[in-house]
Each structure stands twice: as C-alpha cells, then as structure tokens.
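Heads up: the structure comes next, in structure tokens.
The complex appears here without one of its protein chains, the remainder shown in place.
After this line comes chain A, so read on.
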Amino acid sequence: MDTLLTAEIAANAPRYRRKSSTFIDGIHDVSEDQNNMAPAQLYSTMSGRLFHSGRIAIVMVGLPARGKTHICVSMARYLQWLGVKTRIFHLGDYRRATVGPGGQVPQDYFYPNASPASVMLRQKILKKCREDIYAWLNHENGQVAIYDAVNPTASGRRALAKEFAKHDVQTLFLESYVDDDEILKENARNVKISSPDFYGMEPDEAAERYLKRIQTKIPVFETMQEEELNYVKMINAGQGFFYNNVSFNYLSHRIVFYLTNLHIKSRTTFFVRAGPATEEDSYKADAPLSEEGRMFADLMTETIIRHREAERQAAIARSGQDVPLRPLNVWTSTRLRTIQTGEPLAKLGYKVRQRSQMSQINPGVCEKLSERAIRALYPEEVEKHELDPYHHRYPRAESYHDLAVRLEPIILELEREQNDLLIIAHESVLRVLYSYLMHCSTRDIPKLKFPRDEIIEIIPAAYQNEAKRLHIPGLDPKTIPSSPEDIRILVPGSPPGKFSPIPGPISPGPGDLVEFIVTRPPEKVINKSKEAVADKVADED
C-alpha cells in the first residue's frame, strides 16, 4: 500500500481525513483506544482532555509556501506526544475530494468578487471541513483541531472565531508571516518544484514563477492585526514572534514555547547505534569500544559519507546545478562508546556534541542479570512488565515513559537543529526519538529494533515524515543484533531476533555470512509521498 492509495481512500471516506499508511509516520492517525496514553503524557483524565484548556481550534493563517502545513504537522506531533488529542484538517484534502480527481477550482476561487458559483463551491468545501472539525471536538473527545488553510482576510477570520465560539470552542490563530525573499524562494523550491508544471525549469525561476502565481490567484491577503482575537504571528520562520493575548490558556503558551524551537527548513535526521564495547553488559562500567567497535565506527562513517555524497549527486542530476552539501552535526550521549563511535567523524571535522540527557534507559536492578535470573528474582515485576512494557519500571530502573519525559529537551533541540543530524545513541534512546518523529504507539515503542548494521534516515515530506534504512556493509554478524545491555526481558509478542522499526527485508541471520560480504546499496524502503502530493502546487486554500 502506498500513500497515493491511502490518500484516495481518505478522500472517498465519509470523512475526508487523511490517513497514514504503514510506510509513513502516523501523525494523521489518532488512536481509537481511549486508554492508550501518549508517549510523554504525564497523567490521564476522565474527559480525555488535559490542562483544563477546553477545546481549541488552531487556525492557520498565511499564503502558500509559508510552511503552514509543516508547522501544523510538527505542532500536532508535539501535542500528541504530550497526550493532547489533536487532529489536523487540511482544507486542501476537502477541496480535492470535492472537485474530484484532476479537477481544478475556478480561477476566481479566491477573488473577493468571485462569481456566485465559486462562492458556493467555496462554502461547500468549507462546510464539509468545519463539520468534520465539530464532529472531532464534540463527539470524538478531540481537544485540539488544527485547521490548515490560508484564511486570508480579517473579516473571514473574525467570522470564524465567532462561529467557533458559538460551539464553545476557543480559537487561536497562528500566522506564518514571511517577508524574507530567501526563505520564500527556498520554501517554494522545496515543496513545489517536483510539480510537473515546472519540469525542466531552473529552480530559482520555477520558484519565482510559482510565487507570482500565488499572487495572482490570491490577490487579497491581510496580515493579522485584529486586536480582539488571540493570535500568534510567527515571523520569518521562527526568527521572531509577536503575539496578541486576549485569553491565552496553558496550551496556547505551551504551543508558543514549542514554536520558538521550530524552524521550517527541510533537513534529515540519521539514527545509528554505538559500536560494541569491551564490556557489553554493564551499564555502570561505561566501557570503551572493543576492536570490532572501532571497526564499526569506521564503516559507519564511511557509509554515511558515501550516502550523503550520492544523494547530493542525485540532486545535482535532477536539477542540473551544483547543490551544496548540507552540514552534518553529530550528537552522542556522554557514554564512552557513543563518543568513540563518533570519533572518526570528529576527526574529519564534523561537529560532535555530547548530550547527557541521551544516556540509555537505566536498567536498575536488572543490570547484568540474565532473563532467567530476572524471572526468578522478580516474578511479579516480570508479570507487570509484560502487561505494560512502556510504563512499567523495574526496581530502581527507568521506564520508557521516564525516558520519553527526560528526552524533552533533546526533542526540542532536534526541532531547533537546522543542519543534518546524526544521533549515535543506545537503542532505548533511539526507540523513543524514532517514535517521536514517526508517531509510534506506546505499545510498539519497546519492541522497535535497531540492528547495528543499519542507519535510519528520517526525511520530512510535505505532510509527514518518511524513514529510509541504509545498510552498513561488512560487519561481524555477532555484533549486529539488538543490544544485550538492555533489560533482558523479552517483550511479549516480539519475536526474538532483529527487526528494523520499519518493514523491509530482514537482515540476514548470523548463519548467512556470505551475504554479508556483498555490499548492499542504500536501500529505499519508503515510498516518497511526494507523488501523492504533487498537486500540492495547487494547494492554495
């Protein structure tokens, strides 16, 4: 199943909500299970809503190519991580579903003096979307609805706030305001250039052409100045903020806090485990890398550098112009093995930063114990662990939930980072960070496996993140499986062995030595959703 197919299913469903496929992150899915807590949720309430913040509509404001959709998706990711039930409503999905495949909205769709037919169509699309928002907030326990549309006029925004208020929903407007030409062009290049409309055109020219087209299509746009409305104006992709606070609640402030860490540039995150250490099973020892570990660090370095260069060449081939390599930064934990795994990159001049919050999950009393020993010593704890491996903690240990809460600064710094980023950390940390970016459920997080011979690459696309796996060739198979220093309790339902968090061919087992010698090319396992959103070029709602 690919995203194109799911997008269609979504459009033909009674509600036009976007759904994710198995291959892309689940940011548009909301768990049906009311008892399922979000990864960093601190407590749950009877109403399912948090912080006494009521029901909120976050209404986006801004012309196309201002990064609105990216902001919506990122914000939803963070709010859901905290346990706030959030759903995004892209007006474009409703428009596409209404005008049908290949259909176009009339030329005067956005004109202030549009023809009655165009006004009718616009009303019809808006109505569908809004009814869906009310269904979510009133009947599905939703707390936040993010409404992704242009909302260009002050009068339209006032009317919207009034209507939401009638339904007892508070409105927070969030405008992405950009007056920096460089940022505009960059955005236009990133999102719209894959459209067939601009095929073969110089990126700069295509970007300019595209921006002009927006101007003719949406001639009237008023930036927010409505004193009586609650609004946040994000200026030049997060460089500055202005907000008008009539009645901000806790969530509104928390959202601004999040936004001050967000930018709208496109960049890639890589995850990789540290190489094997001399004393694999001790948490306290903090042992250095073994001989194999050193070799791993070299091979990993080689693989990622080769991959980045190949991507760059591909970009050059696509655009016919020189494309500079985005800088790559490296984060490790303060544990010796991760620092040493980053050393070859540091020697090549890459910036390496140690982050103490990225230390692995604390195994507590389970340190150095075999699974059998744990079962014999703590039978009751094992039972509890099997019921809820995400929230349960062994005596003196950390749970995954503890880990997720302590990783919050890392998550916000992750959003803040503008360069490509390689994170070298323990598997438990990778599980949590991966699940933030790919929106995994707490039931799955403890089961995610990161074999050592893979680098996971996460790429932000228009509507969601996508993951790719890169194979590191030539490793000793003994060193590949999941980390032995982890708490040695098997999570029920997870077959022993090594499975990547994302589907794809499973790495060969220890017996299949032959295959290891063969260098596998970096493998693309994820369908780009770009094709599915190629018509985003016409997304001017």
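What we mean here is this: a residue touches a chain if its C-beta (ideal position, glycine included) is under 8 Å from a C-beta of that chain, and two chains touch if they have at least 3 such contacts; residues count from 1.
The rule is short, and it goes like this: contacts and distances are computed from a predicted model.
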**Report entry** Per UniProt, the name of the complex member that is left out, chosen from "ResB-like domain-containing protein", "fructose-2,6-bisphosphate 2-phosphatase", "DNA topoisomerase (ATP-hydrolyzing)" or "Transport protein particle component"
**Finding:** "fructose-2,6-bisphosphate 2-phosphatase"
Query - Contact with the hidden chain (one of A:N138, A:Q239 or A:S370) - result: A:Q239
Query raised in the report: Which one, A:T301, A:S359, A:S435 or A:Q464, makes contact with the chain that was left out?
Result: A:S359
Query raised in the report: Who touches the missing chain here, A:R158, A:K212 or A:R416?
Result: A:R416
Report summary line: The listed residue (A:E163, A:E222 or A:D402) that touches the chain absent from the view is A:D402
Query raised in the report: Where does chain A touch the missing chain, residue by residue?
Result: 42-45, 50-52, 239-246, 248-250, 253-254, 256-257, 260-261, 334, 354-357, 359, 362, 384, 393, 395, 398, 402, 405-409, 412-413, 416
